[in-house]
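Input: a single structure, listed below in structure tokens.
A single protein chain has been removed from this complex, and every other one stays in its place.
Presenting chain A:
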Amino acid sequence: MAIHKIILASFLVYLMIQFSHGATKERLFSDLEKDALDVTAKPSRQGVLDAGIDKLSITWKLSSTAKKQANFKTIKVKLCYAPVSQVDRPWRKTENELFKDKTCPHKIITRAYNKSSQSFKYTLDRDIPTGTYFVRTYAVDAKDHEVAFGQSTNEAKTTNLFSVQAISGRHKSLDIASVCFSVFSVLALLVFFVNEKRKAKLEQSK
């Protein structure tokens, strides 16, 4: 049990270190400058997009109403959940505290800030879950703190949304292996069972 305690102790230390860079704890989403960037996200085709196959054409540029652009150092483009995909899923919840906010977990691309219009063709990753999404770009300063953002939808997150269908993760080879091992398991049991019954009958008849 000494090993158990050592592992636990070293974990506590490790986690306390991990946890202590919480300088971003109190920074709020509502403090960020809204609509500092004009963002568009155009799906490569109509209908529900397939993860791993379909693409998004994303463009962003500085909005005419932006004020804090002097601080912009990098632009982080992220894929975000629309409210309909957050229902009954607290792990995707929108929170005001930035470090707690789980709305935009999927990173698309990070680029240095450039005044001119930027674009990127994003192929949906294979681990994107099924859901309804929009794109948001965060403008980040030199201290890696978010300063402003822009998104491809309106403030209520109801327009310009697109849907994605995840890959199933299933494979024919996996299915076949699964059936084979299952059959083996049941057969092995039956073989042992029948064998033993037979041996017992033989013994009894002796």
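Basically, a residue touches a chain if its C-beta (ideal position, glycine included) is under 8 Å from a C-beta of that chain, and two chains touch if they have at least 3 such contacts; residues count from 1.
Note that contacts and distances are computed from a predicted model.
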- Task: Would you mind picking the UniProt name of the chain not drawn here, from "Sorting nexin", "Major facilitator superfamily (MFS) profile domain-containing protein", "Myotubularin" or "Proteasome subunit alpha type"?
- Result: "Major facilitator superfamily (MFS) profile domain-containing protein"
- Query: Among A:Pro43, A:Pro83 or A:Pro129, which residue is in touch with the absent chain?
  - Reply: A:Pro129
- Item | Selected residue (touches chain absent from view) among A:Val87, A:Ala112, A:Ala142 or A:Ala156 | A:Val87
- Task: Since one chain isn't shown, list which residues of chain A touch it in the complete complex.
- Result: 1, 4, 7-8, 11-12, 15-16, 18-19, 87-91, 99, 126-127, 129-131, 166-171, 174-175, 177-179, 181-182, 184-186, 188-189, 192-193, 196-197, 199-200, 203
